[in-house]
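For this view, one protein chain was removed and the others were kept in their places.
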């Protein structure tokens, strides 16, 4: 950690600061320039509150040298994390396609889509039971019944299932769910993250609309600090000034995350763009950029989807796309 | 609601659409231009899913004419909402100053600050018991004990108290809390909002870092739809590309909200800027822009605050500032 | 164009408005809802000032139905624009790779890089002569001498050249330049755009850091309205809150632009990310997303590049990448 002091530092305050730092078992090395003085702290700074330091009258700025996440940090865990889900794995060279409807609506709907996406090559079934909706007047999902229907589809098809949790009180309902999804709006619901850290379920953690990559990794760290290291990261678009797409899909997050962490990275082109016609180009781009998988909305009748129909593709389009994705992945993986 | 159709609309699909709209008790009025056709829907469109419509092949875009919030909408409730809190009120011409430390740390700390800010003119005591921290390794607050200490400070000073809830399982602990705060990261924790809608406590709802003003109002609507209309809105900075301040305080949200809603609007200059020296100019600016109040972090020893010391001002600075705020409010309220 | 009127519209003001609209040869169709009235304008609204309408007391909002660009609009020009540059073409199925150093530094440097990138498969040589630098104290480019050196490299290798113009007074120096580049910071330098509209040179127009896709197309329209329809669009990253990359590369702009316009779309992964290691994944992703080409910084000795070395790859890396790009493009073009 580097502390830049203000000009004309008060000597007494500086002595207080260095005493306090030394009491934290930190070694201090000082660099004096013509206009400012810099303190370099050597030792374990993870317990040092950066904002507390910034608060001091004599401090101009503070810069961390080490990332504040450890368990999620590739520096300390160079090998890719591979997560077992049912008979398949996520990460480590496999390309995972999670597919299914935005919302679970009926037994017939979820089972027929499950069968269809399985035949096309999906390895995980997605479907929303608890739905985070901006409006209290919009359809909120089938909730517990939706999870039951997903489990039925899993039994019929053998596909492992992923669905979103919205509150930690819902956790007991997720016993037979294979991957628990944390939505973008809950990425910093820290009480939920802590509870999930106590489970042994794989967690798909979606990046918040305004979350930096570093904050995404800190949220993964919350789960991992609790003991559950099975975290899958998901980029699903960030909020920017551009309105041509619902959000701006940040595909450069893939190589950034690949460098910083060992956790698998999945892309959600459906929510990122909000436009069915853009699912294909963004899926192919994600494969080419080195993602470990995709999570794609598929609906047998997009016109009657109870939510987010705009971003769902049909089973036919998905069938073509899934083949293209696998073809592309076969070629691209030789390029890295 | 206005639906813009694509060029060369398929007649059969159009017939399907108009049938479906008519079945929702909507009247359709058509405007034919040279390059596109526009459908105007007359009737209650609140049950119409805008994203479903946008998903249709024949639809280019959809525009809502009516706001999707009702209970929070000034059009339907022209008079300002005034919320009783202890012996004071929020909204309706009173200027409210909520003040106190970022975190409750000890009995002595919270009681002495409470006494001090009361003498300076604060009418509500703030203090964090449950703390949302980016890092799992950072101080997480005294939690239940922190709430007990706040209640003690309330008993000693008579100041009503506000503190943040992070999960609905914590709700029973808030019985003696006067205002429940929902933090920016939980603005779209819809399960929590629904639970708060069933209480009769005033709720201070903070705007999310990437939330539009319209989304803030939709989150208020979630609480109000449950029956609890005592919602106080709080602007606390949005996330932008600028890094000179922690977030960008959007003071223009004040007049926008004043036009769109009848709910009181409070500004948090401490979290918005993250810099103690900027609390004063942004507080005065908020008063001048027509806010109903401020929530300000005050700490007796910013150097030892367990979190967010950077943004806390001292009791002395607060004393001066509170007087300036009241002076300014007295003058400004005659200007509107 | 759709005009939404405020509640309780003043009849006299409304009459003024309808008179004024009628005088612009517009037909007015009215839709009356319970809470608001909507006017639909039929006819050529391109001369109507949307902001003037929004200024009226009785108007709540205005929505354009037709895009405000015509010459750049695919609706009116369905076929892809193909632009001849030297012996090659940009757009229409060819995949263009423009490559070269950030700055032209010496004859030896530019000629050796030109030879090298040509052998690797680049079809256009890029190199900066006039350099827009944030700091007045940074290297500003070789300016006119730089252009002379580029022309020399062109003569030696036969590669057409692209370089950036920073002010219209520099235009006479661009006689032997094959493609004139307008940088992100000049995307809305309207006087420059107008002057370029009077030339017959292909123009590569870079998207501004905070420019919407619609604004990019309006800037293309400026050039095209002057008579020069040879515009190549370039996405090079937009400014967001994320700091892990220099900017956020918006690859979803590719399919959006492909739908809205007939102009070719080129991606600049070097400036977008600012990190050499990310040029490859973002290049491959751009190919997969359907781009018409790439513009890539290559430097024989990145350690001594006078500017932007961080984002330059070596000729060796470029050689491998160019082959991968062409392999990928061969496969991807069959997928669209």
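Per-chain numbering from 1; labels A, B and C assigned in written order.
Keep in mind that, in the parts below, a contact is a pair of C-beta atoms (placed from the backbone, for glycine too) under 8 Å apart; a residue touches a chain by one contact, two chains touch by 3 or more.
Bear in mind that the values here come from a model prediction, so they are computed numbers and not experimental data.
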Of A:66, A:106 or A:176, the residue in touch with the unshown chain: A:66
Residue of C:88, C:115 or C:188 touching the missing chain in the full complex: C:188
Among B:117, B:192 or B:254, the residue in touch with the chain that has been omitted: B:254
On chain B, residues whose C-beta touches the chain left out of the figure: 210, 212-214, 238, 240-245, 248-256, 259, 272-273, 277-278, 280-282, 284-290, 324, 327-328, 331-332, 335
Hidden partner interface residues of chain C, rising order: 16, 46-47, 49, 51-52, 54-56, 68, 132-140, 166-170, 185-186, 188-192, 194, 208-210, 215, 218, 221-222, 225-226, 239, 274, 276, 302-312
Where the unshown chain meets chain A, residue by residue: 2, 4, 7, 29, 31-36, 38, 40, 42-43, 63, 65-66, 75, 239-241, 243
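To be clear about the criterion, only the chains that are shown with their structure count from here on.
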Touching chain A and also chain B, the following chains: C
Intercentroid distance (Cα basis), chain B paired with chain A, Å: 26
Where chain B and chain C are represented by their mean Cα positions, the distance between them in whole Å: 39
Chain B residues counted as touching two or more neighbouring chains: 239
